[in-house]
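In this view, the complex is presented without one of its protein chains, the others remaining in place.
First chain written, first letter: the chains are A, B and C, and each begins at residue 1.
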Amino acid sequence: MAPRTPKSVVKVDVTKQPWEQDSPLHNRWHPDIPPVAQVSVEELFRVETIDWTGGQILDNDSAEDVKNIDLSRVHYLSGPIRVMDEAGKPAIPGDILVVEICNLGPLPGDEWGFTGTFDRENGGGFLTDHFPSATKAIWHFDGIFAYSRHIPGVRFPGLIHPGLIGTAPSKELLDIWNSRERLLVEETPSLTLCSSLHTRPLANLPLAKGALLGKIPPGSSQWQAIANEAARTIPGRENGGNCDIKNLSRGCKVYFPVFVEGANLSMGDMHFSQGDGEVSFCGAIEMSGFLELRCEILRGGMERYMTPIGPTKLHVHPLFEIGPLEPRFSEWLVFEGVSVDESGKQHFLDASIAYKRAVLNAIHYFSNFGYSKEQVYLLLSCCPCEGRISGIVDAPNAVATLAVPTAIFDQDVRPKRGTPSAARVIQQANVPKCVYEGKLPITKVLSLE
Amino acid sequence: MAPRTPKSVVKVDVTKQPWEQDSPLHNRWHPDIPPVAQVSVEELFRVETIDWTGGQILDNDSAEDVKNIDLSRVHYLSGPIRVMDEAGKPAIPGDILVVEICNLGPLPGDEWGFTGTFDRENGGGFLTDHFPSATKAIWHFDGIFAYSRHIPGVRFPGLIHPGLIGTAPSKELLDIWNSRERLLVEETPSLTLCSSLHTRPLANLPLAKGALLGKIPPGSSQWQAIANEAARTIPGRENGGNCDIKNLSRGCKVYFPVFVEGANLSMGDMHFSQGDGEVSFCGAIEMSGFLELRCEILRGGMERYMTPIGPTKLHVHPLFEIGPLEPRFSEWLVFEGVSVDESGKQHFLDASIAYKRAVLNAIHYFSNFGYSKEQVYLLLSCCPCEGRISGIVDAPNAVATLAVPTAIFDQDVRPKRGTPSAARVIQQANVPKCVYEGKLPITKVLSLE
Amino acid sequence: MAPRTPKSVVKVDVTKQPWEQDSPLHNRWHPDIPPVAQVSVEELFRVETIDWTGGQILDNDSAEDVKNIDLSRVHYLSGPIRVMDEAGKPAIPGDILVVEICNLGPLPGDEWGFTGTFDRENGGGFLTDHFPSATKAIWHFDGIFAYSRHIPGVRFPGLIHPGLIGTAPSKELLDIWNSRERLLVEETPSLTLCSSLHTRPLANLPLAKGALLGKIPPGSSQWQAIANEAARTIPGRENGGNCDIKNLSRGCKVYFPVFVEGANLSMGDMHFSQGDGEVSFCGAIEMSGFLELRCEILRGGMERYMTPIGPTKLHVHPLFEIGPLEPRFSEWLVFEGVSVDESGKQHFLDASIAYKRAVLNAIHYFSNFGYSKEQVYLLLSCCPCEGRISGIVDAPNAVATLAVPTAIFDQDVRPKRGTPSAARVIQQANVPKCVYEGKLPITKVLSLE
Partner (left out) sequence: MAPRTPKSVVKVDVTKQPWEQDSPLHNRWHPDIPPVAQVSVEELFRVETIDWTGGQILDNDSAEDVKNIDLSRVHYLSGPIRVMDEAGKPAIPGDILVVEICNLGPLPGDEWGFTGTFDRENGGGFLTDHFPSATKAIWHFDGIFAYSRHIPGVRFPGLIHPGLIGTAPSKELLDIWNSRERLLVEETPSLTLCSSLHTRPLANLPLAKGALLGKIPPGSSQWQAIANEAARTIPGRENGGNCDIKNLSRGCKVYFPVFVEGANLSMGDMHFSQGDGEVSFCGAIEMSGFLELRCEILRGGMERYMTPIGPTKLHVHPLFEIGPLEPRFSEWLVFEGVSVDESGKQHFLDASIAYKRAVLNAIHYFSNFGYSKEQVYLLLSCCPCEGRISGIVDAPNAVATLAVPTAIFDQDVRPKRGTPSAARVIQQANVPKCVYEGKLPITKVLSLE
């Protein structure tokens, strides 16, 4: 019996452009993007990925690259990978594709990552009304630990995971996506009444510009047809996709619905670490990386295990099984927010606003310990913090909480009696930042200016 | 030195009505409700509480009591308790009151609890559109474990916590609450555009009926004045209150803002266990109970550690410190939801809807294992499951996840190859249920009928 | 259905002497000690216990009581309890008695405990050659936490457990015990060659003096017969007994062999907390307490699940199932010892000596942080530290390790660069101590004097 060295199915070269890779990448979801590799169940295989921006962000001390990022091009995915059973028959629609994450990590020789906030008029973020400027922090890896020259005094073990992993949608499912997202955009005016998040783009509809479609020759008529209707990769949807589940790490299993023959599994957007919510949008510690995977097929599993809502019964979601290997923290500080926005306006059971308030509370709190608010915002976006929906029924307030492990700091950050004279002067370093020069008015909130 | 037996400050008698207790209870928030006890920092003290409904729900096999509950009377709180420092000086506004939960549990002789869903027209719940009927499950305690004759096959250790604990608001803060909640109710029409939760009451404004105000004689002019403006206890707010944080158990600390002299700490609504979100509304394992507490005062701590948003700088929130004692589960099944509602409509980064979908997915899933959907709904409301905001930036989809520990079931509930012939017939028992006879139309969603 | 209030089967009164309790206690193991209570499987029942010494140790600042303790009287046990199945038939020899620990804790009103080292000539301890004097530390409980006025600067959650719990031996098993322990004592001379622990009594053989035998009238002929052959309770043996397993807490199950009809379960010696090894002998935080238990019978389980060594097949041991509720510590300092004794003499794969060295290393280490060595010795005996056999095959050295959770200290106890000027002056308090006046020579070991 041979050693269990994983079979390499996608290799990348981070010194090349995304469109120059030997194994063609893609950055859209569409049933007709052809597989680049094939694997059998029970076979351990290895997939490498470039970072989600395809190398647009550099390891330097300026945030200009974040400010000027081209978001039409993201996220660059490796795959699709076609999955066959022991008898050589492919997964088919209705099956469940089980993907076990046996190992994963940064690419050897490329052990670094970045976290950023986008400019309010080019991407924005969860708190873009408060933090409209592009910022960036670079992270270095010491094996399982990450630390940053831009946010001194913190160091934590990564819970490495793919931010984006999913199966290809069927044409039918794709149409559902496009139609509901288009409807949202057309309804914008009424939506502005209920969300304080309205200054960000409502949805990213299909866009041919920037599309990379694997083996499909760019500019060909087939490319044109697909690019015009292929779904963008930004949101998580029924196929998994950009689900940003921070615990999806070594030893986990994902149960994906299969919508096309072969399942056509794709993945990318590797994160060294992420906080729940990934609040700054470019918010995890973004990196290139590798995954070692193993698949299984549960024939007919969708009907049995997934929720077939609606007439088409395609509104299903992946299911995850979290394994036994996670960093173990014993003490947490927990910040609470309720669904009253920063202007004092009451909202009805709105967990998004409650979570926004919890994050703002945490940013204010940690800024007592020698950090700038931008540093904390980036930190809470990428450290292993947990965002919870604690109460969702006690009208009118949803209660959301953000729990931050205290062990990531090299100082004691708990509330103390007396003046925190020991609050360390950390601001010898700060995060690179570009001044916001946009036209949208910025929310004036006293305490956060 | 004497043994550390806690000083008893509030005792209750569960065979009496709430208004008959020796230590007067209250069920509204108001600065003028006078303290019923006084404690010093460093003193260990014991508070007993009745269940949040004041004994309206009985240990029997009918859900009639849940259907006909009088919600104007909840939640019955023990306190207020006035807190003094070592020198005998009270906590004052601007201080932080640190409350350590040294121990807590059910009342000896009253070791049972209940979980219910309210009738859609008398309280409702997170999924009231799908589950409009009143239901009830009774739980029995075996020391740290809970089990139910109405939901066989599950048993789990409780993470006992007070659902409701907080300091008294100042008059200024109370006015802010009343004004913003009134504004919400008046704006109802526009809100219905953005929430699928709109069939529930938008807010519970002050209501004299049912008010119990501690030592204030009912019907007196002072009672009338307070009852007309005192805040209801349903939502969590800046003073803590009904925060429903399931991890607030043995060994935790809460850092409360102090708004009135003496802090006036109150608590009640003890939960034997609760899932994040407490989705069925009457959703934890509700019980009577006791707490052993110890306080500390951080003089002037609010300005230092809390976020003073807005002109009044009163929009602050409690902070929690989670301790090292929690049930330790090693395997979880994680259900995902995105912000597309059950009708297929796309919403913009709405974590509440995403979480609703995650919960519906979990209900469907576990109903494969011999449970009715009502049983699962109640179970997910009160077992130690975790509700996370996984992604809140990838427009238009918020991604919420619900993680359920597999060890609470006495069968293997993971997805399996082949027909789940082994799915046990559990429905020898089911939860008591009252037929919904209301007038509001019920959402028709194929898969969940 | 009635609330699940546990049925009280043994109550104690800590203001009375052990022999004055309403439910007669016992302090020896013998098949003929009659049951004092009977329970059925599936019945939740409550047992109270006095502390193991029966009140000989007081909450004061002198170690005289520890020095002069009468060890012929320990341990005082509650029971025996006879266990019946659903049909009213008793457990019989060959069955396994499953005992689930549903809850346990200190007795209300008696929330304190003690840890001590015995005088070298009256009990001694694991390190009695280094610490020959009687010492004592009193602990106070704040709910789940313990702290001591004699060892300032530490505070930790207890993992409460019964130090001693077991089923009654059969006559046959009792004879095996007595015969093998007598043989040991008779072989003393050869043993002194191989153990540095030889200054302590080799075994505690049956002793009528001090015996308390439950319902058997003291001084009666039956009492005399039993007292002369009943086994002492000091060592753990095949029936469980003084196993001192620190994790045997809430939610655990013990599988006991049944040797006599009814199983005759007894228990006592409650510990608020204990470190692995219980090194100072009177080493846990000793207290009175209560247990809430539930039993099950596995008919014929001994043959199936236990190891029937030897001709009599009675050499079996209990089996434990550790539950999900334990304090969760994320950082530990680990001390190593190998089987070379303090004089430099090499021993062959002797884990006891290796562990002794690991404990001595830890005592030396923590004495850098403002503690006396006596304080550390007591602390390591009762705090939740873990003693491991790391290597037992690499001749000639066994490697044992002692892991101490850093979170129990209120200062950072990790090794640091530079002079530990911050080492806090803690010795404003120390443990009460009696000078050793014995005749045995004390080992001279430079570094530990």
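As a working rule, a contact is a pair of C-beta atoms (placed from the backbone, for glycine too) under 8 Å apart; a residue touches a chain by one contact, two chains touch by 3 or more.
Computed from a predicted model, the values in this text were never measured in an experiment.
Contact with the omitted chain, checked across C:G301, C:G370 or C:P384, is made by C:G301. Interface note for the absent chain: among C:K209, C:R417 or C:K439, the touching residue is C:R417. Residue C:L333 is the one among C:I92, C:A225, C:L333 or C:A429 that touches the chain missing from this view. Note on the undisplayed chain: of the listed residues B:L25, B:A407 or B:C434, the one touching it is B:A407. Shown as candidates are A:D13, A:D32, A:E121 or A:E326; the residue that touches the absent chain is A:E326. The missing chain lies against chain A, touching residues 1, 3-5, 44, 59, 100-104, 108-112, 138, 140-145, 149, 157, 250-251, 292, 294, 323-329, 407. In the full complex, the hidden chain is touched by chain C at residues 96, 98, 125-126, 176, 180-181, 183-184, 190-191, 193-195, 197-198, 200-204, 234-238, 242-247, 255, 276-281, 283, 296, 298-299, 301, 304-311, 313, 315, 317-324, 330-338, 340, 342-352, 355, 357-358, 360-361, 364-365, 368, 386-401, 403, 414-417, 419-420, 445-448. Counting the whole complex, the residues of chain B in touch with the unshown chain are 328-331, 407.
Going forward, only the chains that are shown with their structure count from here on.
Across all inter-chain contacts, the pair with the most C-beta pairs is A-B.
Across the assembly, the mean Cα position most removed from that of chain A is the one of C.
Averaging C-alpha coordinates per chain places the centre of chain B 41 Å away from that of chain C. A separation of 51 Å divides the Cα centre of chain A from that of chain C.
Taking the mean of the C-alpha atoms as each chain's centre, chain A and chain B sit 31 Å apart.
Multi-chain contact residues of chain A (touching two or more other chains) are listed as 330-331.
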